[in-house]
Each structure stands twice: as structure tokens, then as C-alpha cells.
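In this view, the complex is presented without one of its protein chains, the others remaining in place.
To keep things simple, chains are lettered A, B and C as they appear, and every chain counts its residues starting from 1.
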Amino acid sequence: MELVYTPQQNAFRAEVRQWLADNVPDQPLQSFDTREGFEQHRQWEQTLARGNWGMVTWPEAYGGRGCNLIEWLIFEEEYYRAQAPLRVNQNGIFLLGPTLMEYGSDAQKARFISKMASGEEMWAQGWSEPGAGSDMAAIRSKAIREGDEYVINGQKIWSTRAVFADWVFCIFRTDPDSSRHKGLSFIFVPLDAEGVTVRPIEQLNGLPGFAEIFFDNVRVPVFNRLGAEGEGWNIAMSTAGFERGLMLRSPARFQQSAKLLLQLYRQKRNDILDLSIEDSVVRCYMDAEAYALSTYQTASRLMSGGSIGPESSCNKIFWSELDLQIFTTAMSLLGARAELLPEAEDASDDLGNWLDGFLFAQSGPIYAGTNEIQRNIIAERMLGMPRK
Amino acid sequence: MELVYTPQQNAFRAEVRQWLADNVPDQPLQSFDTREGFEQHRQWEQTLARGNWGMVTWPEAYGGRGCNLIEWLIFEEEYYRAQAPLRVNQNGIFLLGPTLMEYGSDAQKARFISKMASGEEMWAQGWSEPGAGSDMAAIRSKAIREGDEYVINGQKIWSTRAVFADWVFCIFRTDPDSSRHKGLSFIFVPLDAEGVTVRPIEQLNGLPGFAEIFFDNVRVPVFNRLGAEGEGWNIAMSTAGFERGLMLRSPARFQQSAKLLLQLYRQKRNDILDLSIEDSVVRCYMDAEAYALSTYQTASRLMSGGSIGPESSCNKIFWSELDLQIFTTAMSLLGARAELLPEAEDASDDLGNWLDGFLFAQSGPIYAGTNEIQRNIIAERMLGMPRK
Amino acid sequence: MEFTFSDDQRVYQQSLAAMLAKEVAPETIRGRWSTASGFDPGSWQQLVDMGLTAMLIPEDLGGLGLNEVDFVLLAEECGKVALPEPLVDSALVASQLLVDLVRCNSDFASRGTELLQQVAAGTVQVAAGHMINPYLNFAAEADWLLLGHGEEVHLVARDQLQLQAQKSLDPSRRLYRVAWTPSAASRLVDGQQGAQLWRIALNRGALGCAAQLLGLAQAMLQQAVKYSSDREQFGRAIGSNQAVKHLLADCAVRIEFAKAVVYRAAYTTSVGPARADCAVSHAKVAAADAALLCARNCTQVHGAMGYTWECDLHIWAKRSWALDKAWGDNGFHKNRIHEWLLNPRALLGAEYTFGASNRAFDISTEPLTAETSS
Partner (left out) sequence: MEFTFSDDQRVYQQSLAAMLAKEVAPETIRGRWSTASGFDPGSWQQLVDMGLTAMLIPEDLGGLGLNEVDFVLLAEECGKVALPEPLVDSALVASQLLVDLVRCNSDFASRGTELLQQVAAGTVQVAAGHMINPYLNFAAEADWLLLGHGEEVHLVARDQLQLQAQKSLDPSRRLYRVAWTPSAASRLVDGQQGAQLWRIALNRGALGCAAQLLGLAQAMLQQAVKYSSDREQFGRAIGSNQAVKHLLADCAVRIEFAKAVVYRAAYTTSVGPARADCAVSHAKVAAADAALLCARNCTQVHGAMGYTWECDLHIWAKRSWALDKAWGDNGFHKNRIHEWLLNPRALLGAEYTFGASNRAFDISTEPLTAETSS
């Protein structure tokens, strides 16, 4: 145990900080859930890619820097510290990218990775279906092989970023007689293909953060299938593993929020009567730090050859509850003015993005496996309690 | 709605207050979970009975005063305000008494009620069995009819007060071929009967607050059966209903605790660093008052002909969590000295009974149906959610 | 001691509920969102026709002479449907403040009485701006506004002030920053008298919020119970999962124990609004806690659907988040109780749950209770 950054790590941090200082846009971008904001964010992804900062852990051959996990954490700390734009390409670079590198053919890697890395092609995720939300094995949408093509029919829902993205990766039932986890395949579909209809779904803030996608005899080449036919479930679970692995990206986000919360508290504390606010602020700061410490520990373990197990379900619960706590506390500090939308004239600097963050935090305990499902996983797989 | 006591109610309160001032022992009694303390408490019950204060809602014919529920609440408020002794005869007067009046024959009433009321015969409760705790229908102990007697074999557990009490009321399986809720009967057994063995069970504080009772060919007359043979489950449910109805007794207990907590807080607050303690104290006071208000409302509704429904499961959860909160907050206020036992030399006046109350509060969410079972009941019976 | 509502009160509640179910269904609320004013005159007229704008005005001033206990169940129903129109603030706060002004300023009596008659008849709307609320909901709909200058109370016509709209997260709320110039002509009472009137107005406003929050909580719980009973996942209703049941059972517990607190506050306000600080603050905190818990747990039970604009749940959730901080936030109200609990003269204990007016035995000094404390 040596909880000190090496000179190399410090140099890396300095380099990241300098590059971000030179490149992060002065003005905040519009929300990527608007057409204009999406394109602004796409440009930012392209800027990142040009500097090889898009995904620092990827191999250099794919536009990365071959960074280890500690360096990645440092990068993210600086990224949030600089209040750089949110990553519109998250589905691609954090979820699909690693999956492609593990399961893709050379031709597929050549076709998809660099365009993903460059921000030229943006990806949406298409797993859930109506009736198959947390129960992903209940998928019914079909992709039936005809010669060199799959013919796709069905429907996906809760597809993040799908309103403005270029591609979606899905799992479909390729064996129509199969059930549950079997007979599923992992397939890419261009969102401008004939027969694809995207219906935006508006979130609590009124913006279309996700969409429903309808497939009506959509044809894609067999080339678009990742891995073997029928292996979709395993590959998706691996991708979901990367999704859980997102924790390796997250601590800086919560530490930055907790820091901003503390600054807000320092400004407002003399006007605040709430007897419990001090305790909340301190807890938020402590818990954000606890989350970071735990992540550094996990990163060290992974770098020594360990793996991520069911304890990652603990992460999901911890960060999503922390996020709610941070933004709920901020709303308390803002008092009666907390309800103003950012576009309200009186929503001057002190209101910041707290309201939007508060609304977004409501989704934390729900997406990527509800916290109830995470608790089941912890109890059964981590603690070994009986299933039935 | 008229939230003002009538002159009669005020006069009643004054009378109670005066009698308690004249009669409550100057020195606190020993714990009724000791032999000596049990007898001290029995004497107090006899004092109460002599003044017709043992169970003010009972008819005068049974030693009561025919009070309505509001008067009962007033009585209890004064009782806790006077810090009068805990009721060792609670199983009898609050649970069995009303059940006897509803289901007992005249001969049974004559035999049992007045001795119960006078404190001459103290009652324990015998429902749970090993393997049948929350699942009371899993009872296996048998009472097999032979002529005018039942022959009882089996075992009861978690029988409160059974270590020093005179009688126990139980449900036994009188139809050996029956299962679950059927074939059970409600039977009284004297604890000094041949074949009865009582094994004390020590609680967290080391005192035997409950016991295991073994029945080895114990013979009791058929006269000791309450209600018809095979009706035990329904009668027990009715008794359990009275147990839930204990809420009508409880608010004053929590209000008194909250008031003492507030006094402790006023003494200690300048020495206390805990940022959340003020909030906890205020919440305890508010919640104790909320519980009282809700109880007054329920009492009014019952007096207008309403009945207690599944919302009483809300009570159990609310008061047991409140009780934990009150005593946990008190422990925080007492700090490092909170761990001292009352008999420790340094446990001077300020430590009071907080530690013992804290330990006892741990059992609140468990006994009389765990809070998990209460939540099931609320969801299924009060909200109408699907069972399976 | 009698803690139930009368049959008349329950019947009135049911009539209002039936009317609101038609007039203020979620789709009609969404309809209001796309209008400039957000205000539906037709629905308002129906509320007027049912007597709601008249009911709390004394009979001698042209109203029905009912009180806060009569009104609290109706405010709860307004919460259950997330009524956008500002009925509760209007009837419970603004009209009552007008009544108070008529009583304490004889020069204003005749004009005030006339105004109250118009308010009761629904031909004029009056709104009250209180310093604790930075913005005034539906200020643009009011013909006259009662506003504070320091502690003075002024009556100002809408065309005498500048309104700056401020968008709320709840699209049903139409907030305005109000700018105006006080004058001797607009002043109805001075600061000394005004202080007491504003304090009473705050108690009434917070009581109205509490009752609506109680209604909002119940509506959200009801929706989540229905959704979770209908919606299937892993081959069975999600509501059959114990974790889902317990999330909602916790909501039920909080609601159950907020009710009597809110009703006690209504009663206390009806007999002495200046002595209702603690009762009202308790009600506001308890009802807001229930509504916030329901907003969270019911969203959770709805899963991703609960996070969408198209699911109606957010109509209630957003109102809850807004009202939680209106008429004094949680901190303000808990602090009022805390200060009272620390007052060495406060009377504490079960026998004072309903205030010192209930005491029957000698207490030589005149001590403070929850209802008489400042």
C-alpha cells in the first residue's frame, strides 16, 4: 500500500489539466438531448479524439493512450474538475468499445472502432423492450436470418441517446423457437435504415433522453452481428459488466458534485435554518470520498490481476443514493428558489445545474438494473443467501 | 371536530393525577423480570385494583370504571406522567381480559376475571413455538381430549412473563390430524401444573423476560378451554387484535420518553458536537405527538362506531421505529458514558433508564409480528397489492 | 374531545372530489401547460359555483362562514388532483387576510366588504404575496394583490405592478416576481398591525400547503399501487415483490401519521391562527416528508416509466417538490418547533397535546404551549 501518486502519474495529471484548460469550451454546451446540443457534444468528442483523449485506456492503435486504471481515474478527476462537457458518446466508448475489442472480428473492429472513437458515429443502446425491462431475458424482438442478412421486427425501449444517434446495438432473438437467455444475438443497426422508426421519450425535464425504436422488416447484413449467433446474452452480460465497470469512471463526478455542494453550503449556511443540513453536507462529502477510495482500491486490485465481482452491485446502490443525497441537499440549500428552471430570469448563477441534476438523480436508482435487483444480487451472489 | 377536553374529562384527569400522586411508590420498583420485582409489581397491581384503576375501560362489574377510550387515553397520559410502575399484568388485562369478556362462559368469567383484575393471578402468553414464531399456524403442540380433560404435550417459546406468572394462555392443536389454522383451541394452563417445566430465557439485559415452557402430559380440565374446540385460531386472532389495539395505550409512553429526551437535550446540548442531534430530538418530539394525535383520532372513530383495520399495522411500525429513534438519540446525548449499566457507581441520575430502554427498543420491531410482516399486511390488506 | 369530521364535511369533500376528477384529470392539466395563463376559467367557475371562494368568508361579510376544519379536507382533494389553479392560497390566505383587514381597519371596511363579496361571487380574484415566498403563483390572474412593504399591508391593482414570469419545474405553477411602488393610498395597515397579519397569513398558507401535500402523497401512492399491481416483470406483477410492497408500505405509514397532524393544525388555526405556529409547522413538515417519500418511492416503483414526461406521476411529484419549499421550507418549520421546545416556559408533555386551553388544574404562571408560543 502506497497511497501517493508517482511522479509519472503527477506528470500525467498536469498534462491532462493543461490540455483541458486549453480546450474545454468557455461556455457550457446545450443539453445533448437537443439536436443542436447533440452536435455540439459530437464536436467536443471529435476534439477529444483529435487529442487522443477520447478513451485513454484504449490501445494507441484505436486512438487511446494505453493508460492503466489509475491514470484513467486521474484523467476523470481532471475532466470533472474542469467541468468539461458530459460524454454523449458514453454508450459507444464505455460499453460497446470494450465489447467490440473482446468479441469483434478484425473487420468489425476496423469498420466500427475508429469512427466511434472519432465521434463520427454515435451509438445508442437497445436492450430493454416493453415487458422486458429489468427482465432482459424476456426479449421478443426477432432478427431472422435470410441469406446474408437479418430481417428485424420488433421494438426496443429506453434506448438512451437514440433520438439523435447514428447506430444502435441491440440484442434480438435470432432463434424464434428459443426462450429466455438462449437464441439471442448481438446486432448493430443503423438508425437511418429503412423500416426503423424512432419515437423520442421525454424525461422529467421534458427533453428526449431516450427513445422507443420500432423495427419493421429492417434488413442488416450478417456482418453486423457481434460474436456467434445465439451468443447475444453472454456478450450483453459482458457489456453490462462494463456498464457496472462504469464505476471506475464515476467517483470524480460525485466528488465534484460534493465539492460544489460544499461551496454552495459555505455561501448559504448563514441563511439556512435547517437543523440537519450540516450533517447532510458532511455526509455527502465523506461518502463521495469513500466512493473514490473504494474505486482506487478496486482499480489497484484489478491491476494486480483481480476481477470485478458481485460487489459491484454495492457500487450501484452507493453512488445512486449518494447522488440523490447530494442533489436533495442542494435543493434544501436553495430553498424556495430551487424550483426555478435554468431558463428562468431569476435563475442566476447560484442556482446552477442543481435542479436538472436533482431530476436526473431520480433515475439513478432505476437504470442499469434497479437498486432492488442490485440488492437481490448482493444477497444471493455476494452473501450467498438462498434464492427461494 | 372539537379538540378540547370536556369539563368531565378534565375532572377525570385531575382525579387520576391526584390518586397517582397519593399512591405511586416513591422509589422505583425493581425490574419485574426478577422474583422480588415481580412481587413488588404484583402488589402495585393490587393497589391499582383496590382503587378500581386496574383497567379503567372494563365494566364496573369486573372492577373497572366503564371509561370510554378518550378517558383511557387520559388515564394513560397521567400514568406515564407520574412515572408509575410498568404493568406486569399486561398480558392479562390488555389481551386476555377483553378476549375472556367476548368469548368466555359466565362461569369462566366468574372464575378468572376478578382474580386477574385483583392481581392475584398473573398471566403469561403462550403462542409461539420453536418453528412457529411469526408463522403461528405452524403450531405443533397438542392438547388431546380424554374425557373431561385435555392432555397436553409440546413446547412453547417467547412466553413473556412466564418465569414468574401463575397461568399461561395458549393455543394447542386439539385435532392431531389438522393442519395450519384449523383444529386449534385456546386453552389456559396453570404454570404449577404437574408436567409443566418453565425454562427462563434471558434477554439482552440478562434478565429472564420470557421463557420456554415444556408440557409433558399436562392435564387440564375442559373448563379451561376458551370458546369452542377448533376455534382457537379465530380467538387468538381476536386477542392479537387487542394486542394491536395496545396502540390505544401507548402514545403517552412515547410522549413521556420524548419529553424526558428533550429535558436531557436541554441539559446536554452545549456539550454536544453532533450535527444531527437537534434534528433527531425535534423529530422524536414531533413523531411522538403525531402518534398521540393519530391515536386520539382512531379513538374518536371507534367511539363513533368505526373499527380498527389493517392500518393498525402502520402503528406497529411507527411506534417501534420511533422508540428506537428516541433511545438511540438519548444514547448519543449521553456519549461515552451511555454504556454504563444502571448499577455502575458512576451511573448517576443523568443516565436514568436510557440504556435499558435502548436495549428494550431493539425488540420493538420484532415482537407482536415483525415489522417486515406488518409491511406485508399493509401492502396486501390495506393497499390491496397482489399476494403472489 | 372529538376528532372526527362531520358527515357534512365528508359529503362536501366527496362532491368536490367528484367534480375535480372530471375537471382536473391529468390530460386537462397537460392541456393547461400549453396555454399562456395556465389557468382554466371553466374549472375555476365550477369551484366558485361549489362555494369554495365563499366558504371561509364570514357570513356577515357575504360568505358561508365555514372554517379551516371544513376546508382542510377540500384542500387535501385539491392536492390529490394537483389542481393548478390557486384556490387554496386564494380562499385560505388572501380572502382571509382581506377579512382580517376589514376587521382591523374601519376605513377599509366598506371597500373591503365589497371586495369580499366579489371574491365570494367569483367576479374578482385577490392574491396575497408573502415575504417568505420569493414569487407569487398566478399573480397575473389576480385583479388585486395584497402585498407587504416591510410589515405594512398594501392593496394594489394588478395594473399598478410589473410582473416578471419565472418558469418553475412544475409547469402547472405560474410564478411571477412582483415589482411595485408602495404609496399611502395603497397602504391598509401599518407595520405594527401588519406583522401579526402576515404571521397569521403564513400559518394559513403553510396549512394549505400541508393539506395539499397530504393529498399529493396519497395520489402518488395510489398510482404506484395500481401500476405495480398491473405491470408484469419476470412473469408476475411487480407489486408481488416484497421489496416493492415495502417501499409502498413505508409511504402508507408516513401518510397515516401525517393525517391527524394536519387536521389538528386545521383545528388549531380555526380557533386561533396566531397561536398555531407549532401545530402548523408540524403539519407542514409531516406532510412534506410524506409527499417527498412518496415522490421517491413511487417513482422507483414505476421504474424507467416513472422518469418520463408521459407518465403522469411527475405531475404530482413536481408539485410536491415545489410545495415542500413554499410557505416556509422544512428548515424554517422545524426550526420554529425547535425554538419552542427550547423555550424554558414551554409546557411539555402528553397532557398539552391539544394546548393549554385544555388544562383543568391549577397552574399558577401563564406558561407557553405549542399553541401560544410565538
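Methods note: a contact is a pair of C-beta atoms (placed from the backbone, for glycine too) under 8 Å apart; a residue touches a chain by one contact, two chains touch by 3 or more.
These numbers were taken from a predicted model, which means no experiment stands behind them.
Q: Of the chains you can see, which ones touch the chain that is left out?
A: Taking every chain of the complex into account, the missing one touches A, B, C.
Q: If the hidden chain were put back, which of B:9, B:89 or B:128 would touch it?
A: B:128
Q: In the complete complex, which positions of subunit C touch the hidden chain?
A: Subunit C touches the missing chain through residues 241-243, 246.
Q: Identify the residues of subunit B touching the omitted chain, counting contacts across the whole complex.
A: 128, 131, 133-135, 138, 157-158, 201-204, 206, 210, 272-277, 324, 331-332, 335-341, 343-347, 355, 359, 362-363, 365-367, 370-372, 375
Q: Against the chain that's been left off, what residues of subunit A make contact? List them.
A: Spelled out for subunit A, the touching residues are 1-7, 9-11, 13-14, 17, 70, 77-78, 80-81, 251-252, 255-256, 259, 262, 266, 278-279, 281-282, 285-287, 289-294, 296-297, 299-301, 304, 311, 314, 317-318, 372, 374-376, 378-380, 382-388.
To be clear about the criterion, only the chains that are shown with their structure count from here on.
Q: How many angstrom lie between the CA centroids of subunit B and subunit C, rounded to a whole number?
A: Roughly 39 Å separates the two chain centres.
Q: Centroid of subunit A to centroid of subunit B, CA atoms only: how many Å?
A: 53
Q: Touching two or more other chains, which residues of subunit B qualify?
A: 278-279, 282
Q: Could you list the positions in subunit C whose residues touch two or more of the other chains?
A: Touching at least two other chains: 244, 334, 338.
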